[in-house]
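With one protein chain withheld, the remaining protein chains of the complex are depicted in position.
Let's turn to chain A:
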Amino acid sequence: MNPLIFTTILMTVLLGTMIVMMSSHWLMIWIGFEMNLLAIIPILMKKYNPRTMEASTKYFLTQATASMLLMMAIIINLMHSGQWTITKVFNPTASIIMTSALAMKLGLTPFHFWVPEVTQGISLTSGLILLTWQKLAPMSILYQISPSINLNILLTMAVLSILVGGWGGLNQTQLRKIMAYSSIAHMGWMTAVLVYSPTLTMLNMLIYIMMTLTMFMLFIQSSSTTTLSLSHTWNKTPLTTTLILITLLSMGGLPPLSGFMPKWMIIQELTKNSSIILPTLMAIMALLNLYFYMRLTYSTSLTMFPSTNNMKMKWQFETKQITLLPPLIVMSSLLLPLTPMLSILD
């Protein structure tokens, strides 16, 4: 794509999310969502083939439906409160419709079906933007309306997402689908604690974005989209295998890596609010996630599967230089001792 046009479109995506996050007028928020959606379609379709067309169409349809539902919720809110400022939502019906619309945008169960299919059909870089940047806008709206969200619906969606994210990823070998299911599960964790402490949602979002960025960049560096091609990284860049191991264990939520911090804080917040069975269930279901991450680490870093001699001597193209990778890796694995600093978020 022409670099100038690509930059313009990328800036529009950024601008759309910024408008959503910083507006106080409901209409502007809706406009921001639409700008974001329309501008990201060309980015999803950077390579022009039927697969990306299908993925982009699915994305467009689900997100447009969600935006329409959001508009309906906004209008009902307007009818009942008479003003367009974003504070809390004044009518339970509008609250439920808005929560469903935002859940559709985020990819929570039962609206999660588009996430694996869209993520699989697009390139790794577009998938990266889809799974990290696109989650910021809906999450910021959920943060702002969090006092008026119906707890039952949100918790049901959250727990079901963790279940679906865990079970759905078990049968996958395509890396992008694995990341998609991991995103569904993490969104579940984030929304579970939204009503109790939105700060922890933001913390979880931050750490999730760091870990997903790291994973995708490691995949981009070895240009691998399947587990099979990921298992050849020991040949190309052996250090990457260790980094993949550390980041995957961090995503699975193992102490002492930083992926444990959001889970620990969320469990603490939920227990303080006297729900004890729920965090236990959530934590045990996160083990399903850990299982397929372990499977990935087994094939990548901990074993060397039988391979023909051809595979041992691969073409060495010029090494991609990803400047942001080392600090991201450090941040996504070593942040746990900084947990006492979380008091600054209050």
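Heads up, the rule we're going with is that a contact is a pair of C-beta atoms (placed from the backbone, for glycine too) under 8 Å apart; a residue touches a chain by one contact, two chains touch by 3 or more; residues count from 1.
In the analysis below, contacts and distances are computed from a predicted model.
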item: Per UniProt record, name of the chain withheld from view ["NADH-ubiquinone oxidoreductase chain 4", "Histone-lysine N-methyltransferase EZH2", "Cytochrome c oxidase subunit" or "Serine/threonine-protein phosphatase 2A 55 kDa regulatory subunit B"]; value: "NADH-ubiquinone oxidoreductase chain 4"
item: Listed residues A:L136, A:L160 or A:L254, member touching the removed chain; value: A:L254
item: Contact residue for the chain not shown (choose from A:F60, A:F90 or A:W264); value: A:W264
item: Contacting the left-out chain in the complete assembly, out of A:M1, A:M22, A:L302 or A:L342; value: A:L302
item: Touch criterion as defined above, residue of A:I9, A:M28, A:M294 or A:L334 at the omitted chain; value: A:M294
item: Selected from A:M28, A:I96, A:A283 or A:V330 as touching the chain missing from the view; value: A:A283
item: Touching residues on chain A - with respect to the absent chain; value: 245, 249, 254-257, 260, 264, 267-268, 271-272, 276, 279-280, 283-284, 287, 290-291, 294, 298, 301-303, 336
